[in-house]
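Excluded from the complex is one protein chain; the other protein chains are retained at their positions.
For reference, chains read A and B in written order, and residue numbers begin at 1 within each chain.
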Amino acid sequence: MAETAVHGAHAHPPGFAHQFEDIEQQREAGTLGMWVFLVTEILFFGGMFASYIIYRSLHYPAFEIGSHLLEVKFGALNTAVLICSSLTMAMAIHSAQVGRSKSTIIFYLILTMILGAAFLGFKFTFEWHRDYVEHIMPGFGFVFRPEWGSNAPQVEMFMCFYFFMTGLHALHMIVGLGVLTVLAIMTAKNRFSSEYYAPLEISGLYWHFVDIVWIFLFPLLYLIGGRY
Amino acid sequence: MSGHVVVPVRIYVTVFLALMSLTALTTGVAYIDLGRWNTVAALAIAVTKMLLVVLFFMHVKYATGLTRVIIIAGFFWLGIMIALSLSDELTRGWEIVPKAWGTGMIMPFLSRFF
Partner (left out) sequence: MSTATLDLHEVPAEAPVNYLNASYGIKSWLLTVDHKRICLLYLAAINVMFLVGGTAAVLMRLHLIEPQGALFEPETYNKLFSTHGIIMVFFFLVPSIPATLGNFLIPLMIGARDVAFPKLNLMSWYLFMIGASLALYATLTGGVDTGWTFYAPYSSTYSHSNVIAAALGIFIAGFSSILTGLNFIVTIHKMRAPGMTWFRLPLFIWSMYATSIIFVLGTPVIAITLLLLGAERLLHVGIFDPAIGGDPLLFQHLFWFYSHPAVYIMILPGMGVVSELIAAFSRKRIFGYSFVAFSSLAIAVISFVVWGHHMFVTGQSVYAGLIFSVLSFLVAIPSAVKVFNWTATLYKGSISYQAPMLYALGFIGLFTIGGLTGMFLASLAVDVHLNGTYFVVAHFHYVMVGGAVMAYLGGLHYWWPKMTGRMYPDLWARFAALVIFVGFNLTFFPQFMVGYLGMPRRYAVYPDEFQVFNVMSSAGASILGIGYLIPIIYLLWSLKYGAPAGPNPWRATGLEWKTASPPPTENFEEIPIVTEEAYNYVPTGVARG
């Protein structure tokens, strides 16, 4: 099973996988793999974005009513939180690239996790819980309000999309927090160096992608029809 | 791909500040009455923010052509799904044939020969 390699290099860096010829091929393959995965995520979220766009064009007044049920300040706050977390994630990778200590890398990873957790905390307590209490959570005692008139069923449909899209996004955030935890542990165990930090970089791509999804969700859900 | 490119911290911070400003901008613009252009503005700002994240945080500015093709393909396919679905949803109410060049004119014309 030994590598009678064409190159003859034998000192394998940490984390090297033997189906590859060298660490550079491994890194390229890993990055390409993550990008292909992110494309599948574009199509996955995309199915819901497409449905949302179709229904918004068919039921615009109802969607406008629904959008006004959401509070812009929380949407904007969460957007800012996620952008901060993208910066801290980029800083974590940067620290690994330039060979900073593992405490620095872990510091940035934990900061990213705190910001991600804050996002989820704000969303679940200030938005979702309030929506549940105010009976605008579909499937959980949704109550039509008289001022919606005949638009009421489509307002419920808007809220469906709101919960599905932000819910799917939140699920991806939770997975991201898990990934960051694993990365922090790996960093603590000295797995990374300025030569080998591919898992950090690849996870960073995932984290930034989740940020981008929110960058679109915020205006599409919260800012329909303006707030004037 | 771009693994060996080290992006300086000042670029990250600049992009971060730009993203925060654009967030403030899109929130603020929502409170101004631009009619239909509110949506256009919001989407334009969102696309700009996305490009900043993709190019700088995700290092695509320094990445190979293959990466870019893959990303563009993803969005292009999403576009196909949206465009062709809308081509149905938005045209269902249309009249079957525009009168100017449909059965109103062509069939009577052709029927002279048959």
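One rule holds in what follows: a residue touches a chain if its C-beta (ideal position, glycine included) is under 8 Å from a C-beta of that chain, and two chains touch if they have at least 3 such contacts.
These numbers were taken from a predicted model, which means no experiment stands behind them.
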Touch criterion as defined above, residue of A:50, A:96, A:136 or A:205 at the omitted chain:
A:50
Touching the left-out chain: which of A:23, A:160 or A:221?
A:160
Write down which of A:14, A:33 or A:99 is the residue touching the left-out chain.
A:33
Residues belonging to subunit A that touch the chain removed from view
1, 4-6, 17-21, 25, 28-29, 32-33, 36-37, 39-41, 43-48, 50-51, 54-55, 58-59, 62, 138-139, 153-154, 156-157, 160, 164
Could you please point out the subunit B residues that touch the chain left off the display?
66, 73-74, 77, 80-81, 84-85, 87-92, 94, 96
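Note that only the chains that are shown with their structure count from here on.
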Per the C-alpha centroid definition, the whole-Å distance linking subunit A and subunit B comes out as 20
What part of subunit A is in contact with subunit B in the complex they form?
27-28, 31-32, 35-36, 38-39, 42-43, 46-47, 49-50, 53-54, 57-58, 72, 76, 79-80, 83-84, 86-87, 89-91, 94, 97-98, 198, 201, 204-205, 208-209, 211-212, 215-216, 218-220, 222-228
Using the touch definition from the top, list the residues of subunit B that touch subunit A in their complex.
1-3, 6-7, 9, 12-13, 16, 19-20, 23-24, 26-27, 30-34, 38-39, 42-43, 45-46, 49-50, 53-54, 57-58, 66-67, 70-71, 73-75, 77-78, 81-82, 85-86, 89-90
